[in-house]
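Inspection log for the structure reproduced underneath, given as structure tokens.
All protein chains but one are shown at their positions in the complex.
We call the chains A and B, going by the order they appear; numbering starts again at 1 in every chain.
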Amino acid sequence: MKKNVYVYLLLLPGLIILLLFLAAPLFSTVFRTFQGNEGLTLAKYIAFFKDSYNRGVYIRTLKLALLTTLIAVILGFPTSYYISRLSRRARGLYIIFAVFPLLTSPVVRSFSWMVILGKNGILNSILLKLNLIEEPLRLLYNEFSIVIGLVYLFLPLMIMSLVGVMENIDEDLIEAAESLGATRREVFIRVIFPLSIPGLIVGSVLVFTGSITAYTTPQLLGGSNTTVLATLIYQNAMSLFDWDTASVVATIMILTTVFVTFLINKLSSRLNA
Amino acid sequence: MFALLVYLFLIIPLIIITGAAFGTDEYLRFPPQGFSLKWLANIFEVEMFVRTFKISLEIAVLGTVLALLVGIPAAYGLSRYDFVGKNFLQGFFLSPVLVPGIVFGFSLLNFLIIKYEMPVYTSLLIGHTVIIMPYIIRVISSSLENFDYSIEEAAISLGASKVKTFFVIVLPNITSGVIAAFILAFINSFNNVPVSIFLTGPGISTLPIQMMSYVEYYFDPTIAALSVVLMVMTIILMFIIEKTLGLSYFAK
Partner (left out) sequence: MALLSLKNISVAYGKNVVLKNLNLDVEKGELVSLLGPSGCGKTTTLRLIGGFVEAKNGRFVFNGKDYTKIPVHKRNFGFVFQNYALFPHLTVFDNVAFGLKQRNIPKNEIKKRVMEILETVGLKDYADRSPRELSGGQKQRVALARALVIQPDLLLLDEPLSNLDAKLRVKMRLEIRKIQQEYNITAIYVTHDQEECFSISDRVAVMNNGVIEQLDTPQKIYNLPRTEFVANFVGFENFIELELEAKERGGGGFYKLKNGQRFKVTHFNGREYERYVKGAIRPEEIDILNEGGGKETNTLKGIIGISTFLGKHYQYVVETEVGRLLVNGSAHKRYEKGERVTLYFPEDKIVLV
């Protein structure tokens, strides 16, 4: 490590770009939401939350994100544990199959669920064939399909975060616990779970904030009465040309993600203390 | 067992979409009837797909190159030097990944296109350059960390200047990191929806945006065929990442 003032020259081009094209636009968006006729005001926020439709959207967004995170944890945790105990080669194979969806276009991934859940989709045709239902179920364009889409979108992220931490849990540790008389269940609860918490936290933050801010999936898999924050921004900006409200929603979205990240991190440091 | 089921959940949709791409039906059905490549061919019939594919490719390549030009020096500075405000700047350079894409896209529309009347194409390029930057910085930094600093010092002690050392000694040894960064950035730019969706204009749109508006009106297997093409592209790029960076990079 060297000390040197010239280092700022190396950073300068990037800094300029980020200041001009990231910080400035974001600031301008946030700033306009507090601007009133005379000075700064919270009027736009009050107006926003007075509207029950907007409140509904906000609550729905949080609810769907929470549900997604929960399901991702439930599906991801045992899976990741299983992967983390595999041999290097097998683990590599599983990682490939988790990374592949991650790198595939979200449009493609959401679209695949349109094919599955659609009125003439696979699920309905199978159920019809089995005579389990009389007529096609309405599986698409509702909260159910959004959650499925989001879980599908973010599960690999959860798995990768967990595997990253779990594969560093030493096998000896588990054997040591077993030799001390712990059952498999106890080992899981007393040893593996506590040691996996950092990965769980990272994964949960990623999935939760990702779900709050996701646009493609709710846009494709949701319907007109399942608007979430991201689609609300888009509607206000591009259909209603209501820039102020769009800015308010955008700011709320930022604040919410920051707050949630902060909260989860706080919670985890308290757990560790 | 459970893990296997979860993985089936991850993989089956992509298999289904692949199957659907090669059917003969006019609308999406599974299992598909018959086998045909006509939907694959149909991609090229839809002029907008061809055009937006080109734009997406252009933006992704240009944006990645720009981000590399700006990001490599920054990554080098951040990982090789100690200076006042280092932690803050490190966070700042990685921050684009934390900003919700939809918020960023909307802000760019507001700020660049409406307020400063920048051309749509330029704005789109700028937006992509910014969102790509953290990937570049992260990957390059991690390959710099694996490259022993004393090797650079050896070159300098043998009489090479710092700049020359960077080009003759450092760069050749982090090429695989640069390639990996390029591909990761490329994929993220190419697949981006929430930023691009605000930065479209007459004749300017990206492939994912075009695909989204297509499925709102048509429900034929063309999109499935296109998805297959994109997946093949992803597989090729993943192969390159595995060769350069190693896919285990993602489990960090």
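Annotations for the structure displayed:
One rule holds in what follows: a contact is a pair of C-beta atoms (placed from the backbone, for glycine too) under 8 Å apart; a residue touches a chain by one contact, two chains touch by 3 or more.
Because the structure is a prediction, the values reported are computed rather than measured.
Partners of the chain left out, restricted to shown chains and counted across the full complex, are B. Residue-wise, the contact with the chain that is not shown comes from B:I156, picked out of B:I11, B:I156, B:V215 or B:I240. Interface with the hidden chain, as seen from chain B, comprises residues 148, 150-151, 153-162, 164, 169, 172-173.
Here is the rule we use: only the chains that are shown with their structure count from here on.
Centre to centre, using the average C-alpha position, chain A and chain B are separated by 18 Å. Contact residues of chain B toward chain A in the complex are 2-3, 6-7, 9-11, 13-14, 16-17, 20, 27-30, 69-71, 73-74, 76-78, 80-83, 89, 92-93, 95-96, 98-104, 106-112, 115, 126-127, 129-130, 133, 137, 187, 190-191, 193-194, 197-198, 208, 211-212, 215, 219, 223-224, 227, 230-231, 234-235, 237-238, 242, 247-248, 250-252.
The touching residues of chain A, counted against chain B in their complex, run 1-5, 7-8, 10-11, 13-15, 17-18, 21-22, 24-26, 28-29, 75-76, 78-79, 82-83, 92, 94-109, 111-116, 118, 120-122, 125, 152, 155-156, 160-161, 163-164, 167, 209, 212-213, 215-216, 219-220, 230, 233-234, 237-238, 243, 246-247, 250, 253-254, 257.
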